[in-house]
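These notes concern the structure reproduced below.
For this depiction, one protein chain was excluded, whereas all remaining protein chains were kept in their positions.
Chain naming follows the written order as A and B, and within any one chain the residues start at number 1.
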Amino acid sequence: MNLNAHRTMQLYGALLLLPAALLLSTFAYLPTITTVINSLFLPGFRGEPAAFVGLDNYRVLLDDPTFWKVARNNLLYALGTIPTSIALALGMALFVNGKLPGRGLVRMAYFTPTILPMIAAANIWMFFYAPQIGLFNKLLGALGVSGVNWLGDPSVALGSVIVMSVWKEAGFFMIFYLAALQAIPPELKEAADLEGTRRWSFFWRVTFPLLMPTTLFVLINALINAVRVVDHLFILTKGGPNNATNLLLYYVYENAFSFFDRTMAATITVVILLVLAVVATLKFTILDRRTHYQ
Amino acid sequence: MRSQFSCAMTAIAAALLGAGHASANSVDLTMYYPVSVGGALTEVVDNLVEEFESEHPDINVEAIYAGNYDDTRVRAMSAMEAGDTPQLSVLFSIDLYELIEQNAIVAFDDLIETEEEQAWLESFYPGLMENGQLDGKTYGIPFQRSTIVLFWNKDAFEAAGLDPETPPENWEEMAEMAATVREASNGEQWGVMVPSTGYPYWMFQAFAFQNGHRLMSDDGTEVYFDEPAAVEALEYWVSLATEHNAMPDGTIEWGTLRQNFIEQSTAMMWHTTGNLTAVRNEANFDFGVAMLPMKTQRGSPTGGGNFYIFEDASEEEQRAAMTFIRWMTAPERAAAWSIETGYMGVSPAAYDTDALQRYVAEFAPAAVARDQLEHGTAELSTYQGGRVRRALDNAVQAALTGQMSPAEALSQAQREADAALRRYAR
Partner (left out) sequence: MNTPATYAPRSRFYYSLPALETVAAWMLAVIWIFPLLYAFWAAFHPSEFMVNFELFAPLTLDNFKNAWAQAPFARYYLNTFALVTGVVVAQFVVCTLAAFAFARFPIPGKNLLFMLVLIQLFVFPEVLIVENYRIASDLGLINTITGIGLPYVASAFGIFLLRQTFKTIPRELEDAARIEGCNWLEILWKVYVPLAKPTYLAYGLVSISHHWNNFLWPLVVTNSVESRPLTVGLGVFSAPETGVNWATVSAATLLSIAPLLVAFLLFQRQFVQSFLRAGIR
């Protein structure tokens, strides 16, 4: 290829990239940069110009007990949803990977919540959680147990939100495990059977290690979801009672659109971006050692 | 609606609009409005708008339902920021300070041209004007306005051996009666529910005011959350659950409370009068509506939405918006609106109309909100309203869920509110 043709190719390539580059700059890179910048300024009061305040906004944020509460909630939310949905997903995959009457139906039942909008799922669960007249408390009442205020008791509310998220998410992760299970060569199992290995130890010694890449992959996705999906809060709790179920992204929304405090919203957004950066690093270093990008 | 464009203009329209607008040019208005109670309110509003348009073929109104009060404010502000300002909107009566701070709205005093209009401006209940006025000017015209009232289930009262016709007069009686119901039903039914999500600060304001305490200054720059009278009010609210075993623990959902009352899982509820018609349509038992009980005095904050006209609208649009608002708040419409929903008729003249007179005669609860108005106080409204209200909401919820004592919770709310209002002190 001569130099000129090479130049032309480069030009073509750049042109092909242009639309994506423009859009990504507008809605990903530029807003990231301005978010960071905004977090360093304080807007003027009653018409004064904005002032550079360095890290002051971060100091205010770190002094804000609500922020710490929300951050803690988000951590608990991640710890509550991720291991549970991964374990359930794996269990589900093992179930429907076996010989099971009505396998198709069972698999469908597991997977269906995944394709519902979070808002719709929250609507449905709202009925379950309503105290006094909701389904859960009716059932408990029938058993003679007094009802729980599922969304109104701060010690239970976050748990209730977590349960719904697990319900929504587990089926999605199941399919990745299912695919991975089906890629395990049957000969391994046959060999193990010949040696008389028990199922349980076969699972821990063979299946589980073989599923490790899938587990990591699912873990990354679950981590991202724990940060990005807050839709259900709009219906279930609005972050209450007393911020017991507030999560970081919802707190950003509140600051920006209920309190008209875009600066605080930007500052919290930077925190979220940092968390995501950690997740991304995790992904690109640990997970992708096994993946070939080339 | 636009198809009626070719209709001849009616005499009424011509008179209201003045000679300058006699041309066939039509004005387009956009209006955001919230709904925060049950029932098919959007339909009622759509019908009213349609009726208005057929009477005023030269004005098109696009009424946009945008969710609850908070959502609606967000949507209207966002449209404004995007340069797509609505000409008028129904927003929370307490959004006044924020709207003024953003230079979003105009005072009706500056739009008024005739004496007739001046008379109209003075025709509303003064109690409903409080939240819409600042520094002697009127920015908000009452529309979907309410107070908190007590709904009680007469059947449940009877079953518990109480007089079904006598609602509680004061705090003590309410706690006792509620506990009686609870006991008589063997724990099947709660005595009373006061909602503590959605608008907890509003309910708390009622308790505080009944205890003779106002929570904010007139200019919206100071709040008094942590004074003894306020603490006492919150202690009473909490005690309904903890001491009297008359109300469930934890928070009580604003939205599902009506359903609780309909399902008879509580014998009494505090709720906005805006729910009245929905309760009337759905309840299959006898119920009554009363003013809230008193401690040292009766009282309820007013609440709900006002009409605002936006600064960015052209003069012509502002005039058209005036026409629309005057039409919507005219006594007959206010009466019809009140009958359809349970919200208050906003002017004494509304209660003088035949329709509302007849309705009140046949259904006495419809007048309770009006009668309570003389014990009314302005709804909590300050600068940085979102943060200040949230601070109080959190305090109420923290106390009700037992995370903090009422005194602790309120002093924390006071600190948070003070911090938010720091820059506004006059």
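Please note the rule applied: a residue touches a chain if its C-beta (ideal position, glycine included) is under 8 Å from a C-beta of that chain, and two chains touch if they have at least 3 such contacts.
Values in this document were obtained by computation on a predicted structure and should not be read as measured data.
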Touch partners, limited to displayed chains, of the chain removed from view: A, B
Sole contact to the chain not displayed, among A:62, A:79 or A:100: A:100
Which of B:28, B:84, B:218 or B:243 contacts the chain that the document leaves out: B:84
Footprint left on chain B by the chain that the document does not show: 32, 35-38, 40, 42-43, 62, 64-68, 71, 75, 78-79, 81-84, 197-198, 253-259, 263, 275, 278
Touch list for chain A against the chain that is not drawn: 6, 9-10, 12-14, 16-17, 19-24, 26-32, 34-35, 38, 91-92, 95-102, 105-106, 108-121, 123-128, 133-135, 138, 167, 170-172, 175-176, 178-180, 182-183, 186, 189-190, 199, 213-214, 217, 221, 224, 227-228, 230-231, 234-235, 249, 252-253, 256-257, 262, 265-266, 269, 272-273, 276-277, 279-280, 284, 287-288, 290-291, 293-294
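The rule we apply is simple: only the chains that are shown with their structure count from here on.
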Touching residues on chain B, where the partner in the complex is chain A: 70, 74, 77-78, 98, 187, 190, 196-197, 248-253, 256, 259-260, 263, 265-266, 384, 386-387, 390, 393-395, 397-398, 400-401, 403, 423
Footprint of chain B on chain A - complex, ascending: 45, 126, 130-133, 146-147, 149, 151-154, 237-238, 240-244, 254, 257-261
